[in-house]
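Just below is one structure, and these are the notes that go with it.
Only one protein chain is missing from this complex, and each of the others stays in its spot.
Coming up: subunit A.
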Amino acid sequence: MGKRSKVVASFDEAVAGIADGSTIAFGGFALPGSPFNLTAALLRQGAKRLVCVGNTTGGPRKPRNPDIGMLVENGQVAKVICSFTAAPRASDVLPFTPYYERGEVDAETVPQGTLAERLRAAGAGVPAFYTPAGVGTQLAEGRETRVINGREYLLEYALPCDVALLRCYQADEAGNLRFRRAQRNFGPIMAMASKLVIVEVEEPILPAGAIDPDEVHTPGILVQRLVHIPPAPDAIWPTLKETR
């Protein structure tokens, strides 16, 4: 495989050069696959006017791990595209919510399957698609629908991203990724949808060839930067007591 190493020494190096105005996909669903260390580095890096794509802006729970909501609080975000832009429990308030209500950040609330398919479409070279999700709801107001075989569908556009920040279980020097269990979630489709794919890796980076090609979830040709996560307390390793 490639002669230039994809392995970088630090999270700060991994997020270097992410430009203001970038669209960034954040992997993860609850704890598994969430790139907490890269998100922390992006908070230090300071890129502004970001469009942040992820399942949620981050929940109301404490202790908090770095999430899109913290980037909002840090003044780095122009817009979020998420399937949750409010707290699941009506009595809770997301850290993101006051910023949204004051109009300091924009948001697009998207059905989760539509979010996944918009990323998949971007990674598959498909510009748009029709889905039954959201038909007849507030989300469809003023938007293009079409009746196909007697059923109404809503037009949705692909969601290409500049950068994906992901967390996986194993990677080899060629950039091939393996996720473990529910950690896979948005990882492979965000990698496909993004131009620059940056991954924090739980196990030490393996030599190329150590992951059987049949076992690769995301091929290394999609991945540009890998950083091994050092042990706590030098890096964020969520514990069972935390959920997002």
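Keep this in mind: contacts are C-beta pairs under 8 Å (C-beta built on N, C-alpha and C of every residue); 3 or more make two chains touch, one makes a residue touch a chain; residues count from 1.
The rule we apply is simple: contacts and distances are computed from a predicted model.
Using the UniProt record as the reference, specify the protein name of the hidden chain from among "Nitric oxide reductase", "DRTGG domain-containing protein", "Alkylation response protein AidB-like acyl-CoA dehydrogenase" or "Succinyl-CoA--3-ketoacid-CoA transferase".
Of "Nitric oxide reductase", "DRTGG domain-containing protein", "Alkylation response protein AidB-like acyl-CoA dehydrogenase" or "Succinyl-CoA--3-ketoacid-CoA transferase", the absent chain's UniProt record names it "Succinyl-CoA--3-ketoacid-CoA transferase".
Touching the left-out chain: which of A:110, A:165, A:196 or A:211?
Residue touching the absent chain, from the options given: A:110.
Please identify, in ascending order, the residues of subunit A that touch the omitted chain?
29-32, 83-88, 90, 94, 96-97, 100-101, 107, 109-114, 116-117, 119-120, 131-139, 169, 180-189, 217, 238-240, 243-244
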